[in-house]
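With one protein chain held back, the other chains of the complex are shown just where they sit.
By written order: A, B and C. Residues from 1 in each chain.
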Amino acid sequence: MTDMLRVGVIGAGVMGRDHARLLATEVSGARLTAIADINLDGAREVAERHGAEAVFSTGEELIASGLVDAVVIASPDHLHAGTTLAAMDAGLAVLCEKPLAPTVEEALEVAERHAALARPLVSVGFMRRFDPGYVALRKRLDSGVDGRLLMTHSVHRNVEAYPGSPSSATITNSAVHEIDILPWLTRTPIAEVLWTAGRTTSLLPERHDPQLLLLKDADGVLHSVSMQVHARYGYDVRCELVCERASVELPNPPSLNDAEPLIVSADLTRGAAYAADWRPRFETAYRRELTAWVQASLAGTVPEEAATIDEALTTTKIAHALVASMNDGGWVTVAG
Amino acid sequence: MTDMLRVGVIGAGVMGRDHARLLATEVSGARLTAIADINLDGAREVAERHGAEAVFSTGEELIASGLVDAVVIASPDHLHAGTTLAAMDAGLAVLCEKPLAPTVEEALEVAERHAALARPLVSVGFMRRFDPGYVALRKRLDSGVDGRLLMTHSVHRNVEAYPGSPSSATITNSAVHEIDILPWLTRTPIAEVLWTAGRTTSLLPERHDPQLLLLKDADGVLHSVSMQVHARYGYDVRCELVCERASVELPNPPSLNDAEPLIVSADLTRGAAYAADWRPRFETAYRRELTAWVQASLAGTVPEEAATIDEALTTTKIAHALVASMNDGGWVTVAG
Amino acid sequence: MTDMLRVGVIGAGVMGRDHARLLATEVSGARLTAIADINLDGAREVAERHGAEAVFSTGEELIASGLVDAVVIASPDHLHAGTTLAAMDAGLAVLCEKPLAPTVEEALEVAERHAALARPLVSVGFMRRFDPGYVALRKRLDSGVDGRLLMTHSVHRNVEAYPGSPSSATITNSAVHEIDILPWLTRTPIAEVLWTAGRTTSLLPERHDPQLLLLKDADGVLHSVSMQVHARYGYDVRCELVCERASVELPNPPSLNDAEPLIVSADLTRGAAYAADWRPRFETAYRRELTAWVQASLAGTVPEEAATIDEALTTTKIAHALVASMNDGGWVTVAG
Partner (left out) sequence: MTDMLRVGVIGAGVMGRDHARLLATEVSGARLTAIADINLDGAREVAERHGAEAVFSTGEELIASGLVDAVVIASPDHLHAGTTLAAMDAGLAVLCEKPLAPTVEEALEVAERHAALARPLVSVGFMRRFDPGYVALRKRLDSGVDGRLLMTHSVHRNVEAYPGSPSSATITNSAVHEIDILPWLTRTPIAEVLWTAGRTTSLLPERHDPQLLLLKDADGVLHSVSMQVHARYGYDVRCELVCERASVELPNPPSLNDAEPLIVSADLTRGAAYAADWRPRFETAYRRELTAWVQASLAGTVPEEAATIDEALTTTKIAHALVASMNDGGWVTVAG
């Protein structure tokens, strides 16, 4: 069928498995056809779970197989650049997990060879750009309703980091998400940076944790980013925009309200938006309902969790008992 | 292709359009092939937007067309039962928007004819069963960690109801969601009900608003449901489970945290869960990123919002400037 | 001195000790002069801690002593009416803890004899009328800004009730606070009531818990009150006013913001007020600072927690170091 994209996932680790699951079950228009991992058993397990046809031990073999139109690269970081170049040479669409490359030199080489292509093939997986919270922050900034942006404060905390990585890994592995998203939010490049830190945790030897990063952009906006990779208490990402007339924050805990999942402080009030109707509130429910129904229908059955006709009939009976109570008063027994 | 479900949507109103959009763009395994609406122009608009092949002015024609394996019924309520029966006769899978039928009699007839089928074909669209919040409430109840459930308090408020509907429509149109979800949460049927109300709003003539519904289940658990269809301030759905050792609530505003999107009051603390890592926090972002990438790749381009190679390269440069500041101290200018 | 009220506290239990402490340390214009308790050692302990001059084993002796202008009655409930009458006969001002009497008959007798006095002497200790949250709710209702009140939902939960009390004690001991405050909020009397309940906790034998109380007032406003005296998880009091155009709630956790300690849902936003300046935010801090300073000054010293001159000098030095950094750039060492 012409309108289905055949996708291969390269790397069957934590991120690769997650991408494969989403592609196979939650994404429209894609067909997961191949998995590659140096651990072939791991690749086979993912392929079987999600109905992919083929497995390979290297990304290069998968790319050369003719079974894919596009690849998601979720292999170890040092392989990203090489695999991306191979996929580019084969003319495949690429979604490469961050980082594009561990060094500036390698990233630069990929960028230069990509620039020479007739049309762009590669995207890099900084996924926050698709998060409803960050999308709403950007839209709010674009609106100008709060005056000009003056300063931002971000927090990025992971539960646990394994010993052995240097202090710089906090920047190159974790803070890169902040480094990507802040200029994306503001549409303004970062001009200069300052690293600072104080006392370090006793729980993670040989790595400075937490760290405080300052980034100043070309318009003079100052960004502070509080990084902690071994925070123990939970995965916690926060962002506050300090504007001339308001402060706007991502909520904590994060919100599902697609209408505007933000905490806005303005006009002597700190508030969160209500949806105007049920659709943004239950968007996820509708999507999962349809997904479960499509999968069950393909399997010749009905989704286990969906309401059956008999349950819907019971619901109608209870509703009618309530109407009877409204009309006649008093407790009404529901008909069996 | 054998593993794609050909779906027709019957009804191109608010809900029908939303189902069509989700099926075409956010649901894996489905192909939207036909739309039916008595307003053929409306059907055509939806079909064109989402690439469906055919339009019909009635559900019956769509069902008879041979173009669909399954139908979503989102037509006016009084047509639900008839269209469901027609689809059942044609052997199609059905997702019927609630209510199955406006009267107990019609619902009963559909239920009886469905019971005579060799295998189930019909599900009814009480979508809350797929909402992460209600799913988490049910899982929590099943765990028994808070002791037995004793009482529940729900709130269901719509922004606006149009004049003309009777007070009973609050029950049959809106409260049915509560009537469906409460016994689903508790796995226990409702035994008796009491309707009550007090002062009514002056803003919605001829309809009693708000109303307070009491439902008692077969285990004696008492459910209170505060309904208000003309609440003006926002769409607001709340649910609290009062257990022997804890109170558990849906958060307000609603939460995206799939790990456990609940507010739990227990042991002298009122708390919300943190995710243990980034995946539940950014599940939506990953899904949307992959969806945008698949669509763009099919169109021979890259997704507009995704990070380009040049942006990824810039991110690497900023990261390296921060590492330089870490090593040498002071502000570091980002290389151009 | 003519403008100091000599107060005796009758009853040295939990509430009596708390009233004595507040009168001695946090209330202006009062002098705690006498304590009465059948347990004379308990009375002596309280008297010594707070500098009261005399102790008595009965309220009647304290009233007759000539040492008090006013009494707080915090003895066991069945003594309230008798002691109140004795104090009235002696012409003393009375603050009687709730309930005024356990039976309607006794309360009626006290009310009738009080009505015959030349001027009122007795107040009853329903303290919620002085809570910033309830005061703000009432003020908001009076303003009419949210339209007419239609319905209210309250929650009242205690951590633990001791076995032995009957189910009616939930009403007469605990729910009386709700029964007092709801008509006070609305300025409208309660006309009729309905008690209901469902499954009861297994943790408190012989008492129905939780209970759901419905009260309807003379204007038709319906109040629901969810009572649970053995909730285990925490002391939790909530109140929501459902109006024609907004919902207004006490915050959870409770707020200190005297400007408007409420959560207001209106105009598609759920919000809390910010103070306009530092005074409401730090009202408690200023009050406690002055109290500590007055007590320390009376004792010929300075309050332990207050900033000393040397600390204030250090603060100035740090401020000047920051100004130097502002002017000259870079880190500045604070002068020793």
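The criterion applied here is as follows: a contact is a pair of C-beta atoms (placed from the backbone, for glycine too) under 8 Å apart; a residue touches a chain by one contact, two chains touch by 3 or more.
Remember, it's a predicted structure, so these values are computed and weren't measured experimentally.
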Please pick, from C:Lys98, C:Arg148 or C:Arg245, the residue that touches the omitted chain in the full complex.
C:Lys98
In the full complex, which residues of chain A touch the absent chain?
147-151, 153, 155, 157, 159, 194, 196-203, 209-210, 212, 214, 216-217, 219-222, 224, 226, 228, 231-234, 236, 242, 244-247, 252-253, 265-270
Sites on chain B contacted by the missing partner chain, in the whole complex
265, 268-274, 276
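The definition used in the following text is that only the chains that are shown with their structure count from here on.
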Same-site or different-site touching of chain A by its copy chain C, using the half cut
same
So which chain is the furthest away from chain B, centre to centre on CA atoms?
C
I'd like to verify one number: the distance from the centre of chain B to the centre of chain C, where each centre is the average of its C-alpha atoms, in whole angstrom.
43
Just how far, in Å, is the C-alpha centre of chain B from the one of chain A?
21
Any idea how many Å lie between the Cα centroids of chain A and chain C?
48
So which stretches of chain A touch two or more other chains?
272-274, 276
